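A single protein chain has been removed from this complex, and every other one stays in its place.
Take a look at subunit A:
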Amino acid sequence: MAVTLRGRLATSQFGAMEANSSRELEARNYLEKHRIMELLTYLASALLFFRPEKPREYLISILERLRTAKVSGVAFPFFMDNSNIAAMFQMLDSSNKGSISFIQYKEALKTLGLCTADEVLKDDGHGITCEKFMCEVNKKTQEIWSAF
């Protein structure tokens, strides 16, 4: 649901801007550079999942933690830890063969909000194993968080 939220936010913002295309390009670059959409998706997902009594204070606390984590290099407050990733892999690999297909892998990354629909990922033809899945998910999450 957070993904549809993000889609609606993006279209409503860009629909509202009637400025010439260089401003629009500037705005898009800004969003990309600071990974704003991923951050907002994460914030919205956290809000809807934990449903705190006071949403603004909760959001402020997450952002404060992010700010200190960035400065001091302490671990980021990840949304999913390793046991969650392993559980997700098991759900995908329903027949227990030990690896998932490339299409499943791409869909899973999209659901987690870790890659956009048109990003090209290499397909090495061997299927993705559990360790590789965990490793890729962690790497991508790190990449995103390091931009904040």
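As a working rule, contacts are C-beta pairs under 8 Å (C-beta built on N, C-alpha and C of every residue); 3 or more make two chains touch, one makes a residue touch a chain; residues count from 1.
The rule is simple: contacts and distances are computed from a predicted model.
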- Identity of the absent chain, which is to be given by its UniProt protein name, from "Adenylate kinase 8", "Transcription initiation factor TFIID subunit 6", "S-formylglutathione hydrolase" or "AP complex subunit sigma": "Adenylate kinase 8"
- Message: One chain is left out of this view; which of A:L25, A:L48 or A:A86 touches it in the full complex?
- Response: A:L48
- Sites on subunit A contacted by the missing partner chain, in the whole complex: 1, 4-5, 8-9, 12-13, 17, 19, 26-27, 30-31, 34, 36, 39-40, 43-44, 47-49, 51, 55-56, 59-60, 63-64, 66-67, 70, 91-92, 94, 104, 107-108, 111, 148
